[in-house]
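Let me begin by presenting the structure, written as structure tokens, before commenting on it.
A single protein chain has been removed from this complex, and every other one stays in its place.
Letters A, B and C mark the chains in the order given here, with residues in each chain numbered from 1 onward.
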Amino acid sequence: MQDDAAQKQTLLGADELVLNMGPQHPSTHGVLRVKLKLDGERVRGTECVIGYLHRGVEKIAENRTYQQFAPYVDRMDYVAAVSNGLGYCEAVEKLLNVEAPPRAKVIRTIMTELQRIASHLVWLGTHALDIGALTPLFYCMREREEILKIFEKYCGARLTTHAFRIGGLQYEAYDSFEKDVERFCKDFERRIQEYVDLLTGNSIWIGRTRNVGVLNAADCIALGASGPILRASGVKWDLRKAQPYAAYDQYKFEIPVGTNGDTYDRYMVRMEEMRQSRLICLQAIENIPAGPILGKVGKVLKPPAGEIYHSIEAPKGILGYYIVSDGTTQPYRVHIRPPSFVNLQALDKMARGHLVADVVAIIGTLDIVLGEVDR
Amino acid sequence: MSPTLHAVIAFLQTWWVELVSGVVIVAVVPLITGYMVLMERKLMADMQARLGPMRVGPHGLLQPIADAVKLLIKEDIIPDDADKMVFWLAPVVSMTAALTAMAGIAFGPAFEVARDINVGLLFIVGVSSLGLFGIVLGGWASNSHYSIMGALRSTAQLVSYETAAGLALVSGLLMAGTLNIRAIVDAQYSSGVWFGFLTPVAFFIYAVASIAETNRAPFDLPEAESELVAGYMTEYSGFRWACYFLGEYANMIVVGAVATTLFLGGWLRPFPRVHWLNWLDAVPALFTAAVGVYCALRAGKQPVRVQVWFMWAVALACFAVALILAVPLAVAPLKFMVPGLNGAFWFLLKITGYIYLFMWLRFTLPRYRFDQLMHLGWYILIPLAIVNVLAVGVAMILEMEYGWNRWLALIVTTILTLATALFLLRLNDKRAAAATSAVPPEGPATEDSYAG
Amino acid sequence: MLDKVIFFFFAGVAILSAALMVTRRNAIHSAIFLITTLLATAGIFLQLRAEFLFIAQIILYVGGIMVLFIFVIMLVNLDVALHQIQFSRQKWVALLVTLALAAEVGVMLWSSRGIPGQGFLLPNAAPASQLPANTEALAGRLFDAYLLPFEIASVLLLVAMVGAVVMAKKRT
Partner (left out) sequence: MMPIGYYLFLSMALFLIGAIGVITRRNVIVVLMSIELILNAVNINLVAFSRMFGDVAGQVFALFIIADAAAEAAVGLGIIIAFFRNRETVMEDEMDLLKW
């Protein structure tokens, strides 16, 4: 797209006006620059300029051993670090065709589901703040604090946890782990009702989100959008059910699906997902099987030459790992398919024809994290 | 002594009350605004499961002074090719408009600056609408693209909601029959009931319109942080920004005062003419005494010694005020002071309640989009206000000519207005639904997504 | 005595800001000075005990018409307008003509001063205290003797509104 800086900016002339929602704009969830082509107040087209947070993670992976690269994975989607770690560890285990012990699988599932709730809480707080509701943010952060305490007690870190190891877990679950998770889940039921009271029935909230950023199923599939965005458009596709991994096949939970794929449906889908995750955690902590927490994996990992692609259902969507190994201790190539990067493609189609205020709501509902987009 | 000196002394003798209260307004209002900001931050914190400013003074009570000093010391940045004169003038206009409007308010039967000019209420509404210039010129002078858009938006919002507020006031004034503030409150005293209960629809419309007029809560679009950074206030910093802020909060007081005077019975105590409720006169003294006792109890628990003293000082101040309010009740010769002091207490209590509602809405409701905001203003509020004026007029005629009971007439007409309101809302929903379906989303028909 | 002080203050402000309004190059500055003139005139209305007009002037003129002016100036006042010369070429001739007019009216007022019954010495007005409440008197007169002009004025405003909307609509 050629840069139309020479555009004549007339308030009255009403031909195209390029407005920069710059990298430091308060509501672009990190360093994303959106060039909005405006006709008066209506958006004619958007163009995302990304790369401000590019750290070259995939190049670094080529001269790190498999264990050394694990902490880098948490820095990509820093809001849902645990699920990144799970995806990477399972990918390498698949490469080594080693199976994590059942106890490790169950604890991994519990931690990932807690991380999904935490990630959705961050999304809900910032999304509501962008649309003007000041209070939900603090309620969500209060609940997220509980989850982060559990992570801290388990592996010492809150945000970039590096909780899992290739082949299983590093740390045994601390003794009051089950009690903490149960107390959180019991309390979370009442908390979700607080968000519902604040937002779901609120006519201004519905006014701002109903029929905003509509993406029908065909467009979703065409643009490769995944996760809550795909499910809100009516496509019932969730890797936890479609390609079960870790211990998801042992638990019963539904996949919430929306109807007309607008921001309100995506809000309802994510709220329902939080409830489902809570149910999974409750079922999981009833019987965490005893046994070892680390599979038969040597100190030095030399996976056989070859390549694999393994994807999991991260809170934002399908998170895929494509690893090519050349038999040495360091991977030949690691490519990561981040859900936020792919979902961001849908921004242009969603925002077209809406007002500037809606673009902010649409960026919120896409739930993108720039660490993941730029890698 | 020269004649001019005589003239000046004569002038001072006749007008010293007005001059003193004028000076009091200009000096005290910034302090009140500071503490309103603190009250808002504390309330917001309380509703959001956190503590709010706690660091400066006990429970953050000295925070406004710290804010004021900070704003005074802050560097005053003027954008390079901004229009110097207009850039300086805009915040001043916005602040003076709000402060002059306060001159018309009667904070109690005795405390009034502009000795009841017979266009009292209109004066307040008229002068406070001049604040609009502060916003427009501010947006224009800092010639950055964002602030011009913010200024244009807030002007459109102010102009359209002023119409709705004006019409709502008209239906209130129909009941009162006069514009003079003292006469309005006397009319409510003689009718024994507040006009807010007689014309509830007008009160509701005025409440909503006044929120929009002060750019607050669900209508705070101009400084919607998420979209246009800070609207017309983007380029302002330091003291100039404080002027804008002072103007906004003073405007809130003005709007609250107008609503209280016209709809909540000004300085009348609730149920003013019900004699067996006369013990309500003691409530002001008891209320302040209760606050004093609370502060005294809490003083012991303060961690830092200076905070203990401060809490004791606040407790003593409350007890002093309680004493001032109680003594005239008991001592016979001081009886004449009772209506003045109690009136002021009730007036301030009602304004605080009204502003508490403003703040409450700000913490809970998300923000309207600009077209929804204008849609609400023009398609729903203004027609409803017009219908309400007609309805109240009809009610007045029914009551005077045909001798209906006043309450019956007003209930009938309020139901009539609400019926039209429902009709309006249904009409709008149908139209809105038609509008969205009519606009074909530019979906795959025009452009194949696979093409990317 | 107080009346004189107030009158001279407001008159001075009015004339000064009117003069500034006419001479400013930037349209926004002249609009601001016009607003000050209007507010000063409102002050004079107050001094003449015409309270309702004082408020009408502030709300209608300054709050209504001047907002319109500033809006249009903001929309139209591009930097291209600033560079063009603001004053027409024959401004000195115009100045001369107006001063001649001023001199003529001045002489007329001054010469009639001596003749009783004309000029300054007209019957003295009633003191301020006996004046009826201004708003009520105005309303009374407006709605009985001048009801027809009142209706015509509302029709005039309606026509103006329709005209303005049609004029400013985009030619789509």
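One rule holds in what follows: contacts are C-beta pairs under 8 Å (C-beta built on N, C-alpha and C of every residue); 3 or more make two chains touch, one makes a residue touch a chain.
The structure displayed is predicted, hence computed values, not measured ones.
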Field: In subunit C, positions touching the absent partner
entry: 3-4, 7, 11, 14-15, 18-19, 21-22, 27, 30-31, 34, 37-38, 41, 44-45, 48-50, 52-53, 56-57, 60-61, 64-65, 68-69, 72-73, 75-76, 80-81, 84-88, 91, 94-95, 97-98, 101-102, 105, 109, 119-128, 131-132, 134, 137-138, 141-142, 145-146, 149, 153, 156-157, 159-161, 163-168
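As a working rule, only the chains that are shown with their structure count from here on.
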- prompt: What whole-Å value do you get for the distance between subunit A and subunit B if each is reduced to the mean of its CA atoms?
  reply: 43
- prompt: Which residues of subunit A are in contact with two or more other chains?
  reply: 11
Statement: Touching at least 2 other chains, the residues of subunit C are 74
Query: Tell me, which parts of subunit B touch subunit C in their complex?
result: 7, 10-11, 83, 85-86, 89, 117-119, 122-123, 125-127, 129-130, 132-133, 136-137, 140, 148, 152, 155, 159, 162, 179
Field: Contact footprint of subunit A on subunit B as seen in their complex
entry: 44, 47-50, 145, 148, 218, 220, 224-229, 362-372, 436, 439, 441-444, 449-450, 452
- request: Flag every residue of subunit C that touches subunit B in the complex, lowest number first.
  value: 1-2, 26, 28-29, 32, 35, 51-52, 54-55, 58-59, 62-63, 66-67, 70-71, 74, 133-136
